[in-house]
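Left out: one protein chain. Kept in place: all the others.
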Amino acid sequence: MKNPSVDTHLLPADSGTIGTEPLLAVDNLHVEFTTRQGVVRAVNGVSYALNAGETLAVLGESGSGKSVTAQAIMGILDMPPARVPKGEIRFRGTDLLKLSENQRSQIRGQQIAMIFQDALSALNPVFTVGWQIAEMFRVHKGMSKKDSYTKAIELMDRVRIPAARQRVNDYPHQFSGGMRQRIMIAMSIALDPDLLIADEPTTALDVTVQAQIMELLAELQRDSNMGLILITHDLGVVADVADKIAVMYGGRIVENAPVHDIYRNPAHPYTKGLLESIPRVDMKGQELYAIKGLPPNLLDMPTGCAFHPRCPFRQDNCVTDVPALHAISGTRSSACHYWREVLDGTAG
Amino acid sequence: MGRYVVRRLLQAIPVLLGTTFLIFALVYALPGDPIQALAGDRAVDPIFRATMREMFHLDDPLIVQYGYYVQGIFTGDFGMTFRGVPVSTIFEGKFQVTLNLALMALVIEAIVGVGLGLIAALRRGKAADTAILAFTLLLVSVPTLVSGFVLQLVLGVQLKTSTGIDFFPVAGTSEGWRSYLLPGLVLAGTSIAYLTRLTRTSLMETLRADYVRTAIAKGMPRRRVLGRHALRNSLIPLVTYLGADLGALMSGAVITETIFNLNGIGRQLFDSVYLSENSVVVGIVTVLVLIFIAANLIVDLLYAVLDPRIRYE
Partner (left out) sequence: MSDTLTEQKPVKPPKQKRPASLWSDALYDLRRSKVFIIAAVLIAILVVMSIIPGLFSPVNAFDSSTCDLTIARQGVSSAHWFGTDNLGCDTYSRVIYGARISIMVGVFSTLATTLIGGLLGLLAGFYGRWTDTVLSRLAEVFFAVPSTLGALLILAVVGRDNAGIWTVVLALSVLAWPMVLRIMRAAVMSSKSQDYVVAARALGAGPGRIMQRHILPNAVAPVIVVATMNMGVFIAAEAALSFLGVGIQSPDISWGLMIADARNRFLQAPEALLFPALFLSITVLAFVMLGDAVRDAFDPKLR
C-alpha cells in the first residue's frame, strides 16, 4: 500500500470517505513490548482496511497480536512498556498515531468505541450501570445529569435490557453475563461511533447468549452503518456476521479474504488447520483434526515463516524466508510460499 | 445490606466475649494473689484483703467472676482504684485528649500518606517512587519512642531557639489544636508509612484494572480516569485502613502522651503502671481494647457502604 498524504487535523464526523480512503486503514503496524525477559514483538507489520458499514473479523489465537492491534487503534496500550516503532493507523485519512493524547481522547468513545471480553471486570464495580452509560453524555456532550440518565435508559432499552428504567441504578455485579455485555455495548454505541471494535465480545458467555449478542451487534451495525471489527479466536462465531476475515499468526496477518472464500477454500495452512479443527455434523464419527505443536513463543520466534514448525506444507525455504503477503486475487492474499498447493489441497 | 450488618454484628459477639475473657484471665486467673497483684508492691492489710475479695467476687467460681466483670463493662463500671475511686471517673476529660490526639494523627496520616502514595504510584519506578519507598522504610524503623524525643528537641526546642518560630508546643494541651500537632505527627509516623505503601499498591492495582482501561476507551480525560474511576476504587482499602487505625492510634498513644505530657488515658496508663495501680491499668486496657474492636467493626460496616459488591451480597 502506498501512503497517501496524511491529514493532521481532525475531520468532521460526517465527512465520510475521501476518494478511495477507507474508514480505517492499518498500514504496516508494528508494536513491541519491553519486558524483563527482552523485547516482545507482538505485532509485526499488520495491514488491514475497513469501510463504513463493513464487518471485519480478525481471527487468531492468544498471542497472535490481534488484541494488541486493536488496542493500538484505540490508543489504550500502556506506553511504556508498549511501543509503536513503525506503521500508520489512518482513521478517515488521519494518522491516529500522529495525534496528541488529547486529540485521541476526543476520538475515543465518540468516533471509535470498543467492547471488551469480560464485561464484569471491564465495568467499574462501584458505579451504577446508569452512571457509567450516562457518563458518556455528561463528559462528551455536557448534558445534565437528568438528561444523560434518560439517554442511558433509552440505550439500555435499545440493547434490549428488560426493565431498563428500574435497573438503571443497579450495579454491574447484579446483572447476568449477557446483560452486562449488553451494557458494555450500550455504552460503546452511546455516541454513535463510526467504528466499533469488539474484542472477543462473546468469549466469556454461554453459547446461546453468544448468538444473541452477535445478533445484536449485527443489527446495531446495520442500523447505524458503522464499521465493525470483531476480534475472535472462534471462526464459528463470526461466520454469519463478518464480510471479510483477517487471520493473524505470530503478530502477522497470514491470510486476508472475504468470508466465503476462506470457508470454501483457505489459502494458508494455518487457516486450513483452523477450519478442519471445527467440529462438523457431516463428519460425525471421524477424529477431530488438531493443529500440531504449540503457538510460537513471542520472545523466541521461529525463523522464516512463524508457522513452519507446525506446518504440514513445510519446505526448506520456509525455515529461512519470511513469506510476504502475496495477493492471490483482487480481494484475497496469503502469506504462504506455497499458497497454490494449499488451495489445491496437495501435500499436507 | 441489612443482613450483612446483622451478620457482622453477630460475629463480633464471640470476639468481644473472648477478648474480655482473655483480659480477665490474664489478670485475675494468673497464679498468685490477685489482690496482691492489684495492689502492686504495697503491703496489703488483711481487712482490706477481705473486702477486696468480696468486692471482686474472688471466692466465687472463675466463670461467675467473669460474669461480674462483663456485667461491669456493660454498665460502664471498670472497677475501683486502690483508693476506692471508680476507674470510670478517672477517664473524665482524659478520653477527649486521647481522641483529639488520635484524630490529629489520623488527619496528618491521611494527608501525608495518601499524598505520598499517589505520587509514588503515578511515578512508579521513577526516582520519586524510590525516594518515597525509602522514606517509608525509614519511617517504619524509627519507633515512636525515638521520633517523639527527636521531634520534640528539633521542632519544639531548637527551631524556637535558632529561628524564634514558636509554632510547636512541646508539652501539655494549653495551646488548643496546635498542642496536638507535634504529638500527632509522632503518633502518625509508622501509620504514614503503611498508608503510603497501601495507597501505592492499591492505586497501582486499580490502574491496571480492566475498568480503568474501559474508562480510557470511553474517551474520558486522564484526570477523570484517575480521579473518578481509579481513585474511587483505591479508596476502599484506604478508608477502611484509616478507620481501623483510629482504634490502633488510641491504644498506641501511651508513649506519645507520656513524652509530650498530654493528660490523656495513655498518660494515665503510664502513671498507673508506674504507681502499680493495676486495677486502673486493667480498666484502661479493657476500654482501649473495646475501642479497638469497635473501630474494626465500624470499618467492616463502612466497607459495605463503600463497596456495592458487599452491600448486595
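Order as written gives the chain letters A and B; numbering starts at 1 within each chain.
Keep in mind that, in the parts below, contacts are C-beta pairs under 8 Å (C-beta built on N, C-alpha and C of every residue); 3 or more make two chains touch, one makes a residue touch a chain.
Note that the structure is a prediction, hence the values are computed from the model and not measured.
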Legend entry - Which residue of A:L298, A:I328 or A:V342 touches the chain not shown here: A:L298
Legend entry - Residue touching the undisplayed chain, where the options are B:V5, B:V64, B:V85 or B:L145: B:L145
Inset, instruction - Spell out, residue by residue, where the missing chain touches chain B. - result: 14-15, 18-19, 21-23, 26-27, 30, 37, 40-41, 137-138, 140-146, 149-150, 152-153, 157, 201, 210, 248, 251-252, 254-255, 258-259, 269-270, 273-274, 276, 278, 281-282, 285, 288-289, 292-293, 296
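Criterion: only the chains that are shown with their structure count from here on.
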Legend entry - Separation of mean Cα positions, chain B and chain A [Å, integer]: 53
Legend entry - Contact footprint of chain B on chain A as seen in their complex: 74, 76, 101, 105-110, 113-114, 116, 118, 121-127, 135-136, 139-140, 171, 173-174, 184, 187
Inset, instruction - Over in the complex, which chain B residues touch chain A? Could you list them? - result: 209-211, 213-222, 224, 229, 232-233, 236, 306-309, 312
